[in-house]
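Starting off with a structure, shown below.
Of the protein chains in this complex, one is absent; all others appear in place.
The block that comes next holds subunit A.
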Amino acid sequence: MEKMARVTTALGGNTLTGRTMYCHLDAPANAISVCRDAAQVVVAGRNIFKIYAIEEEQFVEKLNLRVGRKPSLNFSCADVVWHQMDENLLATAATNGVVVTWNLGKPSRNKQDQLFTEHKRTVNKVCFHPTEAYMLLSGSQDGYMKCFDLRKKDSVSTFSGQSESVRDVQFSIRDYFTFAATFENGNVQLWDIRRPDRYERMFTAHNGPVFCCDWHPEDRGWLATGGRDKMVKVWDMNTNRAKEIYCVQSIASVARVKWRPECKHHLATCSMMVDHNIYVWDVRRPYIPSAMFEEHRDVTTGIVWRHLHDPYFLLSGSKDSTLYQHIFKDASQPIERANPEGLCYGLFGDLAFAAKESLVTADSNRKPYPGDRRHPIFFKRKLDPTEQFESVSSSALSVFETEPDSSSMGWFVDTARQYALAGRSLAELCDHNAKVAKELSRNQVAQTWTMLRIIYCSPGTMPSANLNHSIGKGSASLPLMNSFNLKDMASGMGSEARLDWSKGENRSENILLDSSTTLITNDENEETEGSDVPADYLLGDVEGDEDELYLMDHENAHTEEPEYVLPQEAFPLRHEIVDNPSGPDHLQDKADSPHVSGNEAETVSLTPVESFSLISISHTLYESRLPPDFFSALVRDMLRFYAEQGDVQMAVSVLIVLGERIRKEIDEQTQEHWYTSYIDLLQRFRLWNISNQVIKLSTCRAITCLNQASTTLHVNCSNCKRPMSNKGWICDRCRQCASTCAVCHHVVKGLFVWCQGCSHGGHLQHILKWLESSTHCPAGCGHLCEYT
């Protein structure tokens, strides 16, 4: 208790002093209330009803109102309130539906004064009129509010909320006749005490029960409400429609809310479940409580400020059977522990950074960062003189822009748009994507695609069915892709990349080159064989040369360094010679005789310049012995590399294109991570179609099910404008078919297309047909509809 401070406040003659202290109650408390003089507090619960005097050092039990040997249920209190005008007057709401008043001035031991047994269900709340001595209001589970005049035996008036249970009632502090009532169904009603027939105003404040409300002590229009939906909302009631002006998101359902005296924007809350702390919020900073009291070990059930004009003393009762006095000085301030800096990346590489102003200004003064193109923009928060945490609340936001040329993410968008991910053969996909990358002058990526094609599209692995066809098309575009320069490529790759690729191998450079060359040359073979031409056919053709050129074989492929010289210029492929027979019959022929593919074989022999032919032919052999699996480790590292470089697009695209060939190599989580990052990026660029395509093509379960979430489409009836719950085409309320086709006048149950100008529409096919022959709306409204 060493941190407990002693506080003394002067309140116009009255002086409040005290420290953080507590006392044990015999039973859990349900509610507490203070006497006007701030020296006594009443605690009420199912098994407790006592008055404690608040002294300097401790609470002292002053009076036990629970008398009798076997106390009745009338003593089982759901709520208690002490009259703010009369020190002797108390009222309780009993769980059995009785409203009881107590007169402390009574000489007898039993102080019970009046008993109102009008409510049929539990009474949730009682409230005295702030200025009127005899007026008491109650709100009950049975949906009624009753106003009692304590001089009479029965209620003066009954207000029916016409809905479920009343959770809280509060007299307005300034408007003499007004009170607010909150309901289980989320509504708040405003009533005029003189008009019991109908509420003045009603609005829906929360989703689910509104447990509590509190009028602002100074500002007459403000009402704070707290609900089961974990929100605290502040409503401005001065306007015609209640306007939500502040909203604080708490972490648990809000059981009580109390404005802090003398602090316009502060309020205290406690929660109904799970969370035991009391928070004091500044409604203007809804994300972090400005103060927190953490003393209770079970849910706090009642909070009350000790004095109407003193903001530093808070009393609270709890289910853990304790009564606490909290001193503001002892409150923990989460803000001190919070990280006051925020950092966020923009879509185009911009960086926003928010921090304490002092930190930022000091920093920028010291170091102007000469080379950096940054344009810090400062937004300075206006300081409120009444603000308590001034030092923290002034913060600055700086935005760092990236260099104009590098900031362009155009390549990303273009690539995303143009990449082909499925629907064609692997070879074609790779070629296509390589071309796309090439056109965007991303050479490295283009190379990668080409290499992938070479690795995976070796004869054995090609699917046979659509091959002829694909080759026919593919060959036309091939030359372009193959016309790269090996040297360029090698340098294009960052050195890092190379290292990464050939991890564990000594001659990284050479092997890299080696593999690339073989890959490239293989490209042509690919074209040559076309398809499921048996490998031995090729072998037979080139066997003679193989040994001379390649002394290595499968096992020592890593270590053996090939002796040939690498060509430095692009392959001049003469594709005009290519003469592909049309698909189907070609396939048939091929099955019979190996000669049929001669067309393509010729292409090869004709195409390359002398010096290449050897390589290309010999390579056929080399390749045919090396299964694509051999490279999978390499490809995996390559994908990792791209992902780490930030080009998750490449990683995912390759993943999709290669599909099963590489999937097993990379663990599910990494894949999922890549997918989600890529999809996120796509969506931020509003490339919805592409992101959907990616989701659809992904093999991760977690990703594919993204497409199955929130597939509901909500439709409103075109007649009565109400939501249609059951079917999309017939309205339950007005019993009319909402969407009829303007052409055929039948109900549209599937795709409905409508004009945004005149809102007429119908079956997609019908409208299309109609607009072919006419430009006017089929409904005859005279609008010139357009279909694009």
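Just so we're on the same page, a contact is a pair of C-beta atoms (placed from the backbone, for glycine too) under 8 Å apart; a residue touches a chain by one contact, two chains touch by 3 or more; residues count from 1.
Going forward, contacts and distances are computed from a predicted model.
Among the names given as "Proteasome subunit beta", "Sestrin-3 isoform X2", "AP complex subunit sigma" or "Calcineurin B homologous protein 3-like", UniProt records the absent chain under the name "Sestrin-3 isoform X2". Residue in contact with the omitted chain (choice from A:Gly18, A:Gly97 or A:Pro778): A:Gly97.
Among A:Thr17, A:Ser72 or A:Thr204, only A:Ser72 touches the chain left out of the display. From the set A:Arg121, A:Arg201 or A:Lys696, the residue in touch with the chain omitted from the display is A:Arg121, counting the whole complex. Contact with the chain that does not appear here is found for just one residue of A:Pro209, A:Pro261 or A:Gly762, A:Pro209. Contact residues of subunit A toward the unshown chain are 46, 70, 72-74, 76, 78, 94-97, 117, 119-122, 141, 164-165, 184, 208-209, 211, 228, 252-253, 255, 272-274, 276, 297-299, 726-727, 732.
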